[in-house]
Every structure is written in structure tokens, then in C-alpha cells.
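As you look at this complex, bear in mind that one protein chain is not there, while each of the others sits in place.
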């Protein structure tokens, strides 16, 4: 997984966001999405510790210990942003005011199950992810297509503890974009530059269909 | 019921309050208690709309429409007081941070039942009284001993809809003070100046015992 | 973040339709969204289900909608200062549910926060028990109370910016912060309007994310001249 791949995922994901949308970006690749939001699109970034209007990371020397995001990074605050307590933050999230959440994962499967907080011998914790996938209107999983050891992350069935059952709506990797159909199941809608339908099929254990209108060289 | 009687009740009630206690005072006689708090005793008055450190009523010409108590009266704010929302106010009340609540009543009985929000043909509403009697550590009922028509307010059994079941701890009238015993039931502890044990017995339908240490001419 | 939520008041109240559930901020005469309530009176809507602390104060507030025959149900904890509301209930023209004040604000908070209900110790042994399931936890008895969400909410703030961040003054805050969370469409009337970035982000009492529309408040509706 090169930095280029991560950026490619983030850039494609950024194009999903609509003007005025309140969006929560998880740690890792999702956090990069903020750098790729198209001009003219105002996205309100929310972080679950208790801040909206999260701007770019603070330039060195301007870090304020009391202005950080949920990943503990020093950030800036855009005009119109504000602070609130964590209880209010989750009222916002569960109450339906967060339009989109983008998060990384360890595994995701064709039923929309997401597993991202614990693996054998390594307890990380779900943080706000369980609340976000249950509360946000659209849930995006942004992930490398395969794990470092080459094994599938888009699996036939999640084997790790679930963060959310059936909550994933869109999966974006450096190779492909899958979107859940209203009737259930994911459809492969886009294949990234340099990849082929056959190659996607070979590295994806998750069940999916290929959309009639599938785009090749899409991003 | 003369103004003197009301003041007499309030003055006696004020002597119940301890230094540093957070207290909620209902409309009517309880509101007068603030005028009688002994020197050297700092009582923090809380009003359920969302204010602590309520001070005396605003002098004419200084009323601020955004600084009122739960009875909609214009009040002042003492140093150390602050504002908060109503949800926080009731977290305070139910959470056990209000030591004492003093409220008026239509009826009260020997089981500590209080009825003060509705009578035939006149719906008033419980406001925050149900929450206060359930949440405050000590519940004081401050009331005229009898209704305007001479009928008992300290009744054998409340017939009006209850504000609280078994919540009353102390009853203070212009004639007497009754305190609930740990083992249940009220004891007559004090008789006010100008009244006798016999007279109290004649105008009180509520069952009570006379305390061994009952004080005559107590207030 | 420059999304401008300021719209004409007529457009805002046009979101209210007959039969809808409407939640109102305010406490007796404090922080009541009277500008919105009065603009709503010009709309041909009826059978409203209203959640509010009270029936208003004197001639102001919910009582105005009741007198105009626009309200089917009122869920509140006090109508002592608005005899006209009591008369409408006695006449059978208005359905009234008494909800203890702390339960009322918590039901709206619960709905706004996406929760499904809560256990309250308040109302046990009273008429409020009716229709409520009793649950005992660690030896204490609670009533199971439902979460409430509204279709539209009206709140009033002292200051607001174009993205809907709201600041309140004194006890005018009351229900407004919570009511601003509990509806699908939240309208705030603001006494003073600002651009994005003009309000101190530490002093915002209700984040703009909860607010859908901002309108100008009539500052003469405040009980006492400032």
C-alpha cells in the first residue's frame, strides 16, 4: 500500500460528499479525505470528541492542546465551527444530523457487516465507530483492498468482532468502489485505473454483482 | 390567612436551611423563604428553569426579561450563580444535588402524599413539582393549615391527584410543624405562638403523633 | 461552512403542516419563539400536536394557537397562567397530556439524541403511572418513558449565525437547547444575527448542525423592554 494508493482512495471518497453535508472522518485514510474536497463544496467536518467545522491540521508551532480531533491530532477550526461536549456530539450522531461517516476497517462483507476494533491478540477498541455506523445516514468504508499479508479484507463473512451489523453502504478501495443496492448486496460500480474486472474478482472474497453501468478507469 | 401568617411560615421554614445547601423554592409561600434566611447561612437557591444563585426580586426598573425564576418573576443573580438549560436543571434535581425543596400544596396526608396540581374544574399542572419531590433529599410542604373555606388541607387521605406518593418529609403551617419519623408517620414537633395542641387536633384531619419533646410557642 | 441557513420566516413556517408534531422552546414568558408562533397563525394548519413546557403566559405563546383552533393535543406540565387553555381542555376541544417537567425535557432530549426511551423515578405512585410500564432496577422503581421527536421545532435565541449556531441569554436558554435537537426540521428565531465565525465558538450553546433554518426574531416580543 503506497501513500499514492491511500490518497487515491481519499480523493475518490471526497467526490461522494455533497455541499453542506455534516461528515465524520475516522482515523487513517478517512482523515485524508479532508484534503480532497472539491472546490465549491462546503463540507462540515464533525469529530466525535466535540467539535464541528474541523479544518486542516494545525501548522507546526500553532498547535493548541485544547483543539484536537477524535484521533488526538491538532487541528484548526473553520469559521462557523464550534465546540460542544461528547454527550451532545453523540446526540448529533445518533439523532441523524451526521450525513456521512467514513471509516477504515479490518474486514467488511457482502451483508454490510464491518469489523474494525479487535483482532486476536490486539484490542484497539471501537471508540465512536459503533455509534457512527448506527447513526450516520451513509456509512463509507475506506480501506486497502487487501491486508498487508495479501489476504482479503473484503471477506465472504466477517470473522472478527463486528462494529456494525449490516451498516456499510459504500466500500472504496484503491482498486474499486462497491455500493450497496436498495434490495441488498453490493454492486461493483467502479474499477480504478490500472485494474481490471478479473483482477478485482481474484482479490475479493466478498460476494458482489457487477453493475450494468460499471465504469472502468474510474479514478 | 393574613400576610403575617404567610411570613410566619416562611420565617420558620428558613430556619431549616443549612449553610451551603442547594434549595428549590416553589411559587407562593416558599418563594418568601428567601427573605428570611438567617445571617451567616449561605443557601444556594436553584430554580428549575435553569439558574442557581437566585437572589432577591429585581428592583423596579432593573428587570431583565432573560433573568427570571420558574414562576416567571424577575430576579437577581448572586455572585457564584449561573445559568444552564432545563435538561441540566433536572439532572441536578433527580441526581440528588438539590438538598431541599419547599413547595405549597392543596392537600397532604399522614403517609407523606402530596397533591398540588389539579382540582375539579381547575387544571394547573405539576410543573417541576413531581420531579422535585422525587429528587430532592428533603421535601418541605409549606401551606396554610386550612383552606380558605375552613376545610382541612392536612387530610386523612389525599383525594386529589398526587404530585408525589410518600415524598413529604416536613409540613410547616402557620400553626404547627410536623416532621416525618424514620419509622413512618408524622410527629407534631412544634406549635406556633397563639395556638394550642387541642386547636391543632381540631383542625387537622391527618393522622399524627405528638412528639415527646413537642415545643409550644415555637415560632 | 458558509452554508447560509437564513431564510424568510414565511418560508420557514411553511414547513408546518396539519397534523404535525411541533416542539417549542421557552418557559412561561422566557425565551419563547413568539415570532414563529405568530407567523404560524397565518398558516391554514390545524390538528397540531404540541410539545411545550406550558400553555404560554397570559395571552402569549401556545395559548394563541389554541385560541385559533389549530391545536389537537398539548403535552406540557403547566397551564396555570393561561386559563383559556384550561377552558379548551374542559370543553373537549383540546386533548391534554400532563408530563412532569423533568420527564418532558428528557423525552425531547431522548428523541433528539436518537435514543429509544428511558427509565425515570418521577411519577411513580401518581396518575402519571397510567399507561407506563414499571421497572425495578437495583431496588428502585422507575417508569419507562418514551422518546419524542417532532416534525418541526421552533426555538428562540439571543444570537445566532448563518450556519445556525445559537447563543442564549440567562434563563431564556431553558428548553431551547434541547428542543433545537429534537425535530426533523428546526427553525431558530434570533434576536441578533451574525456571519459564520463571528460568534465565539466556546460560547455556542446549541451547535448549528442541529438547526435547519434561521429567521429574525421580533425583539419587541420579550415581555419587558431592554
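Letters A, B and C mark the chains in the order given here, with residues in each chain numbered from 1 onward.
Quick note on the criterion: a residue touches a chain if its C-beta (ideal position, glycine included) is under 8 Å from a C-beta of that chain, and two chains touch if they have at least 3 such contacts.
Fair warning: this is a prediction, and the values are worked out from it, not measured in the lab.
Contacts of the undisplayed chain with the visible chains, over the whole complex, involve A, B, C.
Screening A:162, A:176, A:192 or A:206 against the full complex identifies A:162 as the residue touching the chain left out.
Considering B:92, B:106 or B:162, the position touching the chain not shown turns out to be B:92 (whole complex). Contact with the chain not shown here comes from a single listed residue; of B:57, B:78, B:203 or B:218, that residue is B:78.
When you scan C:84, C:115 or C:193 for touch with the missing chain, the hit is C:115.
Residue positions on chain B in contact with the hidden chain: 19-20, 22, 42, 44, 46, 52-53, 77-84, 88, 90-98, 135, in rising order. Against the chain not shown here, chain A presents residues 47-51, 63-72, 74, 83-87, 89-90, 93-94, 117-118, 121-131, 134-135, 161-166.
Take chain C: the residues that touch the chain left off the picture are 106, 110, 113-121, 135, 137, 140, 142, 146-147, 167-170, 201-203.
Note that in this section only the chains that are shown with their structure count from here on.
Nearest to the global CA centroid, when each chain is reduced to the mean of its CA atoms, is chain C. Centroids built from CA atoms put chain B at 56 Å from chain A. Along chain C, residues 109 each make contact with two or more other chains.
The set of chain A residues that touch two or more partner chains is empty.
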